[in-house]
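Structure, as structure tokens:
For this depiction, one protein chain was excluded, whereas all remaining protein chains were kept in their positions.
On to chain A.
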């Protein structure tokens, strides 16, 4: 009888407390894969690609970042500055990012038809509109699965900051759920001081012995999952320093900044260097209904230096060719400035910044009108973005996952990649 390894039920979500809360993910389970051998081979070619998302939570203003409209009725007080790519201007709030723009591109024509935080986060993370009763895997889970490093002890989908495990992998299974880290060694990952190497080894040997005997007669998907997770957790314990950003040099800690976002960007670099498939760093908060300009001044100042240093460092390490970097939000902000100097939610015409991997550098996709109130060229939907990200890291976004004999599309078939942006 064919095992139904995962049904996304609570029982299958690996509920061991404490020890597994932090890193009970990354389970290598057989029986799934892309639908064909050809696809699988194509997948192998992209094995060394990875993705970084910088998520500006709350909805960053496109006018104060990637699509400034100075001296218009919606432009606000900030000016536009040239970038290192002739002809591309961004907000003056991003002077350091402007210097590394030769590695980046813009999509300025997103229309997500949505002004709601939850729906917007879902659209950007899952590439679809949320539908009741239907669960799809998050972009990070898709990358963790399709770009899986079989021999890595590290989870394939890491979120910074965070704690514990997410439930974002849907039918891909808990192996591809996110794991949250915060720049410190994972909670409960150090062996208790009272245990010597010898005693520790003995207890693991004993566990394995019992486990093997149990498996002789009661082997199941669940037992394999638990066995795998224990072994992976042991591997993680040996590499717990990977999650400790204080191991980075003082110089780098100074360059990135001592604030949370600086530490988290440095942590992201550390994880990408360890070849984690998907890393997401969040920066809060951009939900500026009030005093949009003061708060963007404050937040973008914190964003600009560590983000640009991260791009520089990935470039210096030769990793930009294999690392897709995307700066996204759940939506943009209204061109209209409200009475409180705020901007409200706006999904009708907004932007993201991306670069690296197979993204053409220095490109601008789409256009908004003079005061940014609507898209006038090359409208792009969140579903298109999802396809584009996957294509940029070498995943065939028109492919399918084979889940218990069911072929489930990797991305929403109603959309497709922005082909002109892929090199």
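We take it that a contact is a pair of C-beta atoms (placed from the backbone, for glycine too) under 8 Å apart; a residue touches a chain by one contact, two chains touch by 3 or more; residues count from 1.
The working rule: contacts and distances are computed from a predicted model.
One chain of this complex is left out of the view, and of "Zn-dependent aminopeptidase", "WD domain, G-beta repeat", "Peptide ABC transporter ATP-binding protein" or "Hydrogenase", the protein name its UniProt record gives is "WD domain, G-beta repeat".
Taking the complete complex into account, A:79 is the one of A:79, A:113, A:202 or A:247 that touches the chain left out.
Residue-wise, the contact with the chain that is not shown comes from A:284, picked out of A:246, A:284 or A:423. In the complete complex, the hidden chain is touched by one of A:298, A:321, A:407 or A:420, namely A:298. With the whole complex as reference, residues 58, 71, 73, 76-79, 284-285, 287-291, 294-295, 297-299, 337, 339-340, 342 of chain A touch the missing chain.
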